[in-house]
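The complex appears here minus one protein chain, its other protein chains still in place.
Read from first to last, the chains carry the letters A and B; within each, the first residue is number 1.
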Amino acid sequence: MAEPLLEVTDLSVRFDTDDGPVHAVDKLSFTLDRGEVLGIVGESGCGKSVTCMSLVRLLPETAVISGRAVFDGTDLLSLSPRGLRAIRGRDISFVFQEPMTSLNPVLKVGRQIGEVLTKHLGASRREARERTIELLHLVRIPAPHRRLDEYPHQLSGGMRQRVMIAMALACNPKVLIADEPTTALDVTIQAGVLDLMRDVRERLGTSIVLITHNLGVVADIADRVLVMYAGRKAEEAPVRDLYAEPQHPYTIGLLGSIPLPFEGETEDGERPRLREIPGRVPSLRELPTWCAFADRCPRADELTRSTVPELRYVRPDHLVACFHPGPE
Amino acid sequence: MAGFLLRKVGAAIVVLLLASMLVFLGVRAIPGDPAIALGAESRDPAVLAAIRHKYLLDRPLPVQYAHWIWLAVHGDLGVDQRDLSVSHTIVSRLPISLELAFLSMIVAVAFGIPAGVIAAVRRGKVSDYAVTTSALVGLSVPHFWLGLLFIVWFAVDLHWLPANGYVSVSHPVANLEHLVMPCIVLALGLAAVLMRQMRASMLISLSADYIRTARAKGLSEQTVILRHALRNSLITVTTVIGLQLGALISGVVITETIFGIAGFGALTVEAVNQRDYTLIQGVVLVAATGYVVVNLAVDVVYAFLNPRIRASGARA
Partner (left out) sequence: MSVVEAPAITNPRARRRMLLRKRFMRRPMAVAGLVVVLVFVVTAIFAPLLAPYGAGATDFNALLAHPSSKHLLGTDELGRDELSRLIWGARASIQAGFFATVLAMVVAVPIGLVAGYYRGWIDTVIARITDVLLAFPFIILAVGLAAILGPSLKNATIALGVAAMPGVIRIARGEALALREEDYVPAAVANGANDFTIIFRHILPNMTSTLLVQATLIIPGAIIGEAVLSFLGLGVQPPTPSWGVMLQDAQSYLGQAPRLAVYPGLAIVLASIAFNVLGDGLRDIFDPRTTR
C-alpha cells in the first residue's frame, strides 16, 4: 500500500490559560489516504476540531502543539509560517461550521473566493473571476455570475456553505477538512451539502476529513471513522465495521443516540445532543491516569479506574482503547 | 436604501425642530425683559412698546417661534446688541473654526487609527501598553491645560511658535504656524478616543470566525489584518467619529479661547460674557444644527460603507 497522504503521530495540544493548562488533545495518531474520507466523531470539546486546526496552526497563541504531522513528505508542525501559508488554502483547506460568521460580511463573495486564486495561483482579477464562476457552478449555485457580486448576508445559509466549499476547492486541494459543515444548516439542506462533498471526492479525488458529532452524517459518506473521547482516540475502524460491531462502550452509546431524522433542532434552539450517555465529559485540566470514560461506563471496574487503556487491534484495521471491548 | 435615508433625514428634521424649540424656550427663560436689553436700556414705555411690536414680543410664543424659525431657515438670525447681523458674524467666524476642527480631525485620525490597530494586533505586548497608556493620559489631560503648557514651552520659553492669534489662509505658512499648537491640543483627546475605539473594535474583528477563514485560506497576516479585520472595524468606528463631534465643538470653544483665535468657539464665549441673547440663540442653534447635519452625513456614509444596510435598507 502506498504511503498515506497525511500521517499524524503523537499529536498533543495544550492550551495555557489563566486558570492553568487544558489538555485538548493527547498523543493522537492517525493517517489519511489519498481520496479517502475520514470521519472524526465525538462530543463537543473532545478535541476533534482542535486536532484539525492544530495541523495548520489555526489555533490561538495560547496553544502548545507537539508531535509530528507529515503531509506529502513535509512535517507541518515544524514548517515556517510562510511555508504553512503556502499550504493553507492550497493543499489543505477548510470548511467551517458557521457559514453565517465564517464569511466576511463586508466583502463580496466573489472577492472572497477570488483572493485564494490570486494568492496561490497568481491569477489575474479576470482569471480569478472566471474561475470563481466555474467554482460556484461546481458547487451548484444557480446564476453564479450574479451571485459573485453579492454579499454573504444576501445568501441563504445553504448557499453560504456552498460558497465556503467553493472557496475551499478553489486550488484543487489535496485535503479538505470539513468541521461540522452541516450542523448549522436545516435538515433538508444538510443532505444537499453532503451530496456535494461526496461528488467532490469522486470527481476531484480530494481526501476529506469530516468532523462531526453526528454518526448519521459519517455513515453516509465516510470510509473510515475515528471516535475521539476527551482528547484521545477511543476507537477507529472502517465505517461498516464500526456500525456493525462497535467495540468501545462510548461508540455503542453514540450509536444509540443518533438523533432521529427530522428531529433537527431541540426546542431551545440547541443542536441535537447525545443525550443517551449518562454523565459528562471529564474536565481536561489534568490528564487522567485511568480510562477517561470510566465515570460514564457501564463496564468500568478496578482496572478501568486505575490504568489508561492502550489502543489495540481487535481486527486487522479495527483499533479500540478499552479493557472490555465488544458489542453489547 | 432609499427608505433608510428617508428615515434618517426625517429623524434629523424632527431632532432639529425639537432642538430649535429648546433653544427658543431657553432664551425666553432668561430672566429680564428682552425689550429693555434690545432698547439700549431705555425705560420709556412708548419706546418699549414699539420695540415689543417690532420684534413681535407682544405676540404669543408660538407666533414668535414660527417667525424666528422662518427667518432662521432663510439665513436671518436677527441682530445682536450692536445691531450687527448675527448670521454675518457667524458666517465670518465659522471658517476659522472649521479649519481648526478639520485639521485636528486629520491629526487625530492619522495617529489614533493606526495606533489602535497596532495595539490590537500586538495585544499584551509593549506596543499595546504604550498605546493604551497614552490613550489614558490623552483622555485625562484637559485640552486647555495642555494649551497653557504649550504656550509656556513653545511660545514663551522657546519662541518657536506664536502664542496666540490667527492668520488667514492667504498666508499659508503663518496660518499653519498659528494652528500647530491648537490643532495638537484639540487632536489629543480625539486621538485618545479613536485609539481606544479602534483597539476594541479590532479585537472584536480579529476574533471573528471570518478571520479564521481568511487565515485558513493561506492569506498573509498583513492581508488578514488590513483587508479582512480593518475594513470591518473602520465601518464601526465611522459612527464614533460622528459622535465625537460634540466633544470636537466643545474642544474648539476651549482651544480658541486659550489661543486667542477669533472663531466660532470664541464667539460663543463672548456671547455669554456679553449676555447677548440673540447672539447666544443664533450660536447655539448653529452648533446644534451642525452637529445634527454632520451626524446625518456620517449615518449616510456608514450606510454606504456597510453592505448590509446598503443592499437591503434594513435597520442600522
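Criterion: a contact is a pair of C-beta atoms (placed from the backbone, for glycine too) under 8 Å apart; a residue touches a chain by one contact, two chains touch by 3 or more.
Small disclaimer: the values here were computed from a predicted structure and weren't measured.
Engineer: Which listed residue, B:51, B:105 or B:151, touches the chain dropped from view?
Structural biologist: B:151
Engineer: Would you mind spotting which of B:9, B:243 or B:297 touches the chain that isn't drawn?
Structural biologist: In the full complex, the listed residue that touches the missing chain is B:243.
Engineer: Looking at B:29, B:73 or B:158, which residue reaches the missing chain?
Structural biologist: B:29
Engineer: Based on the whole complex, identify which of B:107, B:121 or B:288 touches the chain you can't see.
Structural biologist: Going through B:107, B:121 or B:288 one by one, B:288 is the residue touching the chain not shown.
Engineer: What does the interface between chain B and the hidden chain look like in terms of residue numbers?
Structural biologist: Residues in contact with the chain left out: 11, 14-16, 18-19, 22-23, 26-27, 29-31, 124, 136-137, 139-146, 148-149, 151-152, 156, 243, 245-247, 249-250, 253-254, 257-258, 268-269, 271-273, 275, 277, 280, 283-284, 287-288, 291-292, 295.
Criterion: only the chains that are shown with their structure count from here on.
Engineer: Okay, in this complex, where on chain B does chain A touch?
Structural biologist: Chain B reaches chain A through residues 208-210, 212-220, 223, 227-228, 231-232, 235, 305-308, 311-312.
Engineer: Give the list of chain A residues in touch with chain B in this complex.
Structural biologist: It is residues 56, 58, 85-90, 93-94, 96, 98, 101-107, 115-116, 119-120, 150-151, 153-154, 164, 167 of chain A that touch chain B.
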